[in-house]
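A single protein chain has been removed from this complex, and every other one stays in its place.
Moving on to chain A:
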């Protein structure tokens, strides 16, 4: 049988293979690699879509770091958003997943209930609702009023607007929760039983068994959520429109503004490349750090 397989020439296998992956290959070259090279070029130009791009060297990049307070502000906001929302979201997702990792009645239903906010994701409806729930006359202040607390308009308050957006993404913790849940189910129960016999407290079991066994899943969630955090757009664009006083000016919103409100495509391309570098840097850092905390049982600590 082996021999017969080898009779097919590598050439015909290549043709078959490339035919199957052709759709992706066309998309990859034409819609990703090509545009990325173009965008790198545009980032060194002044380009407004109408007239031909003019080469200005590093000027866009220099302006960004020396003469663009809003760029710095957008970076700051985005970092606070990512560092605020990702750990909270993952911690909450893990906590809920552990609650659901039991064979009690009704768990399937609960899981569904907790997942609903996440399927609505970045929909406009959710953004609209968030704006009103946390508005001056919204439901939150109504409830606070019962306790005699005078609320504010949370979404337009410079101090609270960003926290309101962080709360929104933490609320949509469903996908990482399901991934954690699958990871938890894969941990053999005997480990906990043995630990319990040795008298390890539940907290110690969590620390010594759950966390290490779950580390590949934590790693996966961390990478995906961090990148998603850096790209967040809809929440800020629709709920706060970057305001008040640029306190929620997400990087993606600033980039959108430069590109599609001012048609400053050169500058926006430079912004996009800085975003790419930041994402790559963080992914690399997480991958690098993974060697010391991600534990692969089957592969002897790959």
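A few remarks follow.
FYI, contacts are C-beta pairs under 8 Å (C-beta built on N, C-alpha and C of every residue); 3 or more make two chains touch, one makes a residue touch a chain; residues count from 1.
Basically, contacts and distances are computed from a predicted model.
Chain not shown in the complex: UniProt lists it as "Carbohydrate ABC transporter permease", one of "Carbohydrate ABC transporter permease", "Elongation factor P", "Nitrogenase iron-molybdenum cofactor biosynthesis protein NifE" or "Alpha-ketoacid dehydrogenase subunit beta".
The hidden chain makes contact, of the residues A:162, A:222, A:249 or A:275, with A:275. Here the missing chain is touched by one residue of A:143, A:194, A:207 or A:285, and it is A:143. Interface note for the absent chain: among A:113, A:245 or A:285, the touching residue is A:113. Residues of chain A that touch the chain left out of view are 1, 4-5, 10, 13-14, 16-28, 30-32, 34-36, 38-39, 42, 49, 96, 99, 104, 106, 110-117, 119-126, 128-133, 137-143, 171, 175, 178-179, 181-183, 186, 216-217, 220, 223, 227, 230-231, 233-234, 237-238, 251-252, 255-256, 259-260, 265, 268-269, 272-273, 275-276, 279, 283.
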